[in-house]
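Missing here is one protein chain; the remaining ones are kept as they sit in the complex.
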Amino acid sequence: MGNPLAAVPPPRMKDGHRTWNASVPADDVLAKQFRLGPEELGPKASGCSVVKQTLQDGIRSGVETIEIDNGRIRFIVLPTRGMGIWQAHCRDVRLGWDSPVRGPVHPAFVHLDEPSGLGWLAGFDEMLVRCGLEYNGGPEFKDNGVLRYGLHGRIANIPAQDVTLSVDSENGSISVRGVVYETRLFGTKLRMTSTIGTQPGRAQITVHDSIENISSELSELELIYHTNFGPPLLEPGSTIVASVKKVIPCDDVATKGLPSWNIMGKETAGAKEQCFFCDLSASDEGRTGVLLRSADRRKAVYYQFNKKQLPCFTVWKNQQCKPDGYVVGLEPGTNYPNTKSVEKEQGRVISLAPGERRAFELVLEYLDDLDAIGTVEEAIREMTC
Amino acid sequence: MGNPLAAVPPPRMKDGHRTWNASVPADDVLAKQFRLGPEELGPKASGCSVVKQTLQDGIRSGVETIEIDNGRIRFIVLPTRGMGIWQAHCRDVRLGWDSPVRGPVHPAFVHLDEPSGLGWLAGFDEMLVRCGLEYNGGPEFKDNGVLRYGLHGRIANIPAQDVTLSVDSENGSISVRGVVYETRLFGTKLRMTSTIGTQPGRAQITVHDSIENISSELSELELIYHTNFGPPLLEPGSTIVASVKKVIPCDDVATKGLPSWNIMGKETAGAKEQCFFCDLSASDEGRTGVLLRSADRRKAVYYQFNKKQLPCFTVWKNQQCKPDGYVVGLEPGTNYPNTKSVEKEQGRVISLAPGERRAFELVLEYLDDLDAIGTVEEAIREMTC
Partner (left out) sequence: MGNPLAAVPPPRMKDGHRTWNASVPADDVLAKQFRLGPEELGPKASGCSVVKQTLQDGIRSGVETIEIDNGRIRFIVLPTRGMGIWQAHCRDVRLGWDSPVRGPVHPAFVHLDEPSGLGWLAGFDEMLVRCGLEYNGGPEFKDNGVLRYGLHGRIANIPAQDVTLSVDSENGSISVRGVVYETRLFGTKLRMTSTIGTQPGRAQITVHDSIENISSELSELELIYHTNFGPPLLEPGSTIVASVKKVIPCDDVATKGLPSWNIMGKETAGAKEQCFFCDLSASDEGRTGVLLRSADRRKAVYYQFNKKQLPCFTVWKNQQCKPDGYVVGLEPGTNYPNTKSVEKEQGRVISLAPGERRAFELVLEYLDDLDAIGTVEEAIREMTC
């Protein structure tokens, strides 16, 4: 099979797709590593490859990674971390950031219930990490000071089950699908089916999540796509181009930074984080997007999503020095990352009926062409008027 | 050796039994998977098989399962979850339940110390799970609201060590033994040696636990066998037949349900759980048992244990809809699942002297014969008089 990574079961065929799968328990012997090349992926994906690894080094031990290379962009999906995306590379440009945490981190080493409410940070180093699903904002405490909701929720530290890889025999697009259950007796019962894909030769990653309330009772839902970029995309003068109708700084520090909310500054020791809550313009169908571009307009990420699905957009500027995490976050969400109680008061917590399902679609595109970047910038600016 | 699951060391022989084992550290290379068939199990267990797996899918990753099939009943023991029993199957009837949690769940994903006290629920989906050993009831908080004892204790999330498989060359009975240490410096020091077995061709599972205080000081002990059944055994009209001397509802909700405490109702969205604390009749030697049977008396589980070992019996009715966990629990225990302080006040917490040991023996039997079920029902009813 041309598989250099040794004795793994060959991927099984499944209605025109090639797929690998895990079921439990009799058949639960999932390959810990493999490499799929042209032969396995077929003629439409001939320049592509898929590599699965199970990491074995310190706090990464046990993390499963699925690296998809479509010839133009190469990115790593993390089933073990709730279907997050670790990093992406386009030629020599890395998308993602350098967290003080050397991840990807196995959830076993993340103490979500740390009394400070900040345990989540011990696992935080992804380019794209979901916050949610029962709650997704800052930590919230009860009157007696005991933690009620930890920072950013549980979903990023719940491994996906039933992970499947598919190649579309028509157009060669490659996608990984995984199912994450945030469920328990007497608690939330939400099932997220996440499909992350790409088409050969395009510098795009598509994320399609479907979240269903599998309970017979009402369920609440909060979801934010915490999407993070450091150098080289982030540098002094990097700019967020967005069709904002309104920008609200989240606190006093952000208020001072408001005039330059969308212009990245230089790294500064001890800089405080700033959050801006944005209301974006969108098409009638909800289409909207933001651009993060380098100072010289030669590198950019164009992030498209749907405002009907994700009405709230938060910018997170963290301009500490590089070793402390020099990073900017683009965060489309169903709500803003306040505590759940605040968001509930504001009517921004979703209530899902039994069996109700919500879909979320996002496209992350890397651009490195001055003209293309200018065109997108123009389009976004026109939307504002 | 006829082992289709590849390069594992062949099981070692041990005084007439065939056994596999793990010791640490020089020799600690435990087979992650194997299958034993007629050739390995010997002539007395010729219709039987034993399959060991190490699961690798999401929150199941790393969970070791030992599936014993005796030709009549097939069940899965979970060394990784404190020697719980995940599910059993008799022909096409599954014993166990459909938890909102898709387990069996590796303890690394269970945050027992969640401030709510309910973290244990994130791992709860077994047919038989032990609650204990230092404490086993509902969550208990200190005056300042900080968690003191989490729901149902630690034992179910402590992996067993020194797991051994034995086949009795005389009668072919197969058993798995594992040792679970609930120990720490300055804390509880209890060692549970659990042996779970079955005889070829009988629809029975036997559980024999020996719990020893390995400290040189007194130790407290609480233990409940939280044994759970959903469909198909559970259905409207399913009935618990028990020789009760007294039934005490645990709260207002249960008080309303008291008249039908032993008759299962239909699944109902938002139904509140009901607990009934029962005092059972028993023989002079302590022998007692309860029956859970289907409405048509064609399927039943007969659960036998010893009242001298397990004086308290709790019925847990949870009649939420199936996706939320439609389930009934039969819970023989050393005490009732109140908070530890309440149980201590009531004198129901065991005090074990240094080196003292308690044995607990239970038999779970599946019945699918109308006459046999009627006979058992009769025997239990007579005991009541």
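First chain written, first letter: the chains are A and B, and each begins at residue 1.
Everything below uses one rule, namely that contacts are C-beta pairs under 8 Å (C-beta built on N, C-alpha and C of every residue); 3 or more make two chains touch, one makes a residue touch a chain.
What you see is a predicted model; the values in this text were computed from it and never measured.
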item	value
Option touching the unshown chain, where B:96, B:115 or B:289 are the choices	B:115
Touch with the omitted chain, as defined above, among A:79, A:96, A:119 or A:132	A:119
Which residue of A:41, A:76, A:158 or A:174 touches the chain not shown here	A:76
Touch with the omitted chain, as defined above, among A:38, A:323 or A:355	A:323
Selected residue (touches chain absent from view) among A:144, A:260 or A:283	A:144
Contact set of subunit B toward the excluded chain (per top definition)	22-26, 28-30, 32, 62, 79-80, 106-108, 111-113, 115, 142, 144-148, 158-163, 178-181, 183-187, 189, 214-217, 354
Interface with the unshown chain - residue positions in subunit A	33, 51, 53, 55-62, 65, 67, 76, 99-102, 108-109, 111, 113-115, 118-119, 121-122, 124, 144-147, 269-270, 273, 318, 320-325
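Everything below uses one rule, namely that only the chains that are shown with their structure count from here on.
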item	value
CA centroid of subunit A to CA centroid of subunit B, Å	40
